[in-house]
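Just dropping this structure here.
Note that this complex is displayed minus one protein chain, with the remaining chains in position.
Letters are used for the chains, namely A and B, taken in the order the chains are written, and counting of residues starts over at 1 for each.
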Amino acid sequence: MSFPLLTVTAVLPAAGAILTAAVPAARRTAAKWLALAFSLATLVLAALVVVRFEPGGDRYQLTESHAWIPDFGVRYELGVDGIAVALIALTALLIPFIILAGWHDADPLETKSSRWRPTQGFFALILMVEAMVILSFEATDVFLFYIFFEAMLIPMYFLIGGFGDRAHAGTDGAAATQRSYAAVKFLLYNLAGGLIMLAAVVGLYVVAGSFSLAEIAEARASGELEMAANTERLLFLGFFFAFAVKAPLWPLHTWLPNAMGEATAPVAVLITAVVDKVGTFAMLRFCLQLFPEASKWATPVIIVLALVSIVYGALLAVGQRDIKRLIAYASISHFGFIVLGIFAMTSQGQSGATLYMVNHGISTAALMLVAGFLITRRGSRLIADYGGVQKVAPVLAGTFLVGSLATLSLPGLAPFVSEFLVLVGAFAAYPVAGVIATLGIVLAALYTLVLYQRTMTGPVKAEVRTMPDLKARELVVVAPLIALLLLLGVFPKPLTDIVNPAVQHTMNDVRKTDPTPEIEAEAAK
Amino acid sequence: MNPVNYLYLAALLFTIGAAGVLIRRNAIVVFMCVELMLNACNLAFVAFSRMHGNLDGQIIAFFTMVVAAAEVVVGLAIIVSLFRTRHSASVDDASLMKL
Partner (left out) sequence: MENLIALLVAAPLLGAAVLLCGGRRLDRVGHWIGTALAAASFVVGVVLFGAMLGYDAEARTMRQHLYSWIPVEGFQGDIAFQLDQLSMTFVLLITGVGTLIHIYSIGYMEHDERRRRFFGYLNLFLAAMLLLVVADNYLLLYFGWEGVGLASYLLIGFWQHKPSAATAAKKAFIVNRVGDMGLSIAIMLMFTTFGTFAFGPVLEATGETSEGKMTAIGLMLLLAACGKSAQVPLQSWLGDAMEGPTPVSALIHAATMVTAGVYLITRSGAIFNAAPDAQTAVVAVGAVTLLFGAIVGCAKDDIKKALAGSTMSQIGYMILAAGLGPIGYAFAIMHLVTHGFFKAGLFLGAGSVMHGMNDEVDMRKYGGLRKYMPVTFVTFGLGYLAIIGFPGLSGFFSKDKIIEAAFASGGAQGWILGTVTLLGAGITAYYMTRVMILTFFGEKRWQPAPDPDKTASVEPGIEVHPGEMPHPHESPRSMTIPMIVLAFGSVFAGGFFSIGDRFVNWLEPVTQFDHPHPPISVPVITGMTVAVLLAGVAIAYLQYGRKPVPVVAPRGSFVTRAARRDLLQDDFNHVVLVRGGEHLTRSLVYVDHTLVDGVVNGTAATVGGLSGRLRKLQNGYARTYAVSMFGGTAILIAATLLMRAV
């Protein structure tokens, strides 16, 4: 039997979580280093997954399969395609940065007793989320996926509710209230989505008699498994609802600004750059593959929702007064792009959507983490409390600007590649949708540059006059992310090589071909 | 004598017991009413045993007595400790179970 690389990649952070949690209360720093070491080891394993994966090979590679609950046909089945590989790499890459950026976020306050040990818990929870997310990218058994999809809510709930942003406008009590409101909202929203999905999972088992993605897809492709149109649609909606909550798609988005606003910046990155990606990833893997006909049936509505997300998220971002909420609404706009790319059902759109997931993860991480450093320095999340930071902390301002430019998809930075692909893909299939989505690029310029102008430029405010520039630890966090944004912006080929074959498989699943260019179509006539 | 009459008696006793449990506030009385209901059951079991001609009912009656004895021990202990802390044997005074 070959080495179970995928299992080990996911189990390693989980083991790290348990060990970190077990570190004695006084040895706080040791716990941080332990967590960092485990996240780096996971990154090495993820890199190994990338290396071992052959882009031109089978659809699912590095597969593992064991019986788990034979009575219900639930198997422990793992396997990765190109899309999953890219997202596992993203997750493993971001976690060390999240840990480093949150180095002091969970240090106990002076007022607490020495037996209080939040630090260990904070880092253990982050590693636990990593393990769950990686497993849900790897699972090729629907039931198995469902378990990890839901299980990641538990550590996330504690991360949001237990470790709030210390830069809160209100009193401690108000902060705690809002934090627990945000955490409960996050949990209930996602749980509601998850439960509806559970019903659909059970329904799928009743119809198909199996939980295995490969088996069902094969049976569907060969025509052995016929589904009545209505059944398929209902099952599709059950799955899609859960993913749309997680993604989040308008109008199911309202939990995200609360969660991202109240959580510490690294946790906010964890939410939007890592956890939410499971939603869009699952749309590609489960919705399109298991229910191709229903996906096509629902496409018009979903495209409209995606467009609403893009424009609505961007407009709301313009109207925000809180830096973190602004970034949250920007993310909603970006998730609109991802969903648009997936459901445009063209090669460019889907490749673009996959790249978008990776690039958005990196760019949001860069922007949000720098914003977090900024907020920690001043102790406020309100945009109006800043001004002239550029003068006192040029490096911080410079990195913030790069993050902003990435968010507005400037060519040369990674998000441009994916955004343009999504736009082209959408335009090829639905020209009007493509044009409306293009509005998003103007609005993105508006909200990012307004944010930059209000915080970084202008006369130096008295409160920021003594603000220190980025420290070494913070630079270590930001510099690689920016380097990666630049690299993937001018040379995204390594990523597209991994993603392209997987996208072609998905295109085959939904039995769609790209629209031919007009002059070729003319010539063919 | 027709064994069915014993069943009527058992039902009557049970009803008296149930009514007592629901209406009375004194913990001791409530407790005695519970005992009354248990004994009504015992009577019914024995009557059934007689009617059906096997010993199952009588055996269960013995079980019930054992349970009742245990219940007396625990229940009286609770009532005594309640009385000690609250100086009252009224069940309405102990309403801590509400949310």
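Descriptive notes on the structure:
In this section, contacts are C-beta pairs under 8 Å (C-beta built on N, C-alpha and C of every residue); 3 or more make two chains touch, one makes a residue touch a chain.
Values in this document were obtained by computation on a predicted structure and should not be read as measured data.
Considering the complete complex, the chain that is not shown touches A, B. From the set A:L316, A:L369, A:L470 or A:L485, the residue in touch with the chain omitted from the display is A:L316, counting the whole complex. Among B:M1, B:L22 or B:V74, only B:L22 touches the chain that is left out of the view. The chain not displayed touches subunit A at residues 185, 188-189, 250-251, 253-255, 312, 315-316, 318-320, 347-348, 351-352, 388, 390-391, 398, 405, 410-412, 416-417, 420-421, 423-424, 427-428, 431, 434-435, 438-439, 441-442, 445-446, 449-450, 452-453, 456-460, 490-493, 496-497, 500, 503-504, 514-520, 522.
Although one chain is hidden here, its contacts on subunit B can still be listed: residues 18, 21-23, 25, 30, 91-92, 94-99.
Simple rule for what comes next: only the chains that are shown with their structure count from here on.
The centroid of the Cα atoms in subunit A and the matching centroid in subunit B are 62 Å apart.
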